[in-house]
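A protein chain is absent from this complex, but the other protein chains hold their places.
Let's turn to chain A:
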């Protein structure tokens, strides 16, 4: 299991390969990559700034990974989340899950993203033509997380 919160860019393909290389018993790897969009809520977005709660962020992500491990037979999990200044088109987040078979890897990846979106202390601030604004939490993210209750 690897969790990284970093300013530096990353290459999703490299992360995905590393996850598989760790264990020859892995039959399925699922990777999710979240990117910065160039629009949100009707406005063009020129850049994003991601703030987080150092210390708590890593603990929250580790807790989410632990819960995923209790629900599915995982052979590897990796989370990379960027913070700081990001431009449209850049990857923000990578979540990779590895298992013997695909269903566990798919479901665990989905679960981790739903919980990350609603429980990990990150906040996005976007630069738009009308000025900078904090992104609001979405009800749809809350309901997506509740389906795992």
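Simple rule for what comes next: a residue touches a chain if its C-beta (ideal position, glycine included) is under 8 Å from a C-beta of that chain, and two chains touch if they have at least 3 such contacts; residues count from 1.
Rule of thumb we're sticking to: contacts and distances are computed from a predicted model.
Asks: Determine which name in "ATP-binding cassette domain-containing protein", "Cytochrome D ubiquinol oxidase subunit I", "Molybdopterin synthase sulfur carrier subunit" or "Polysulfide reductase NrfD" the UniProt entry assigns to the undisplayed chain of the complex.
Replies: "Molybdopterin synthase sulfur carrier subunit"
Asks: Using the document's definition of touch, tell me which of A:39, A:134 or A:148 contacts the absent chain.
Replies: A:134
Asks: Take the complete complex as the reference. Which residues in chain A touch the chain that isn't displayed?
Replies: On the side of chain A, residues 34, 50-53, 55-56, 59-60, 63, 81, 92-93, 113, 116-125, 134-137 touch the unshown chain.
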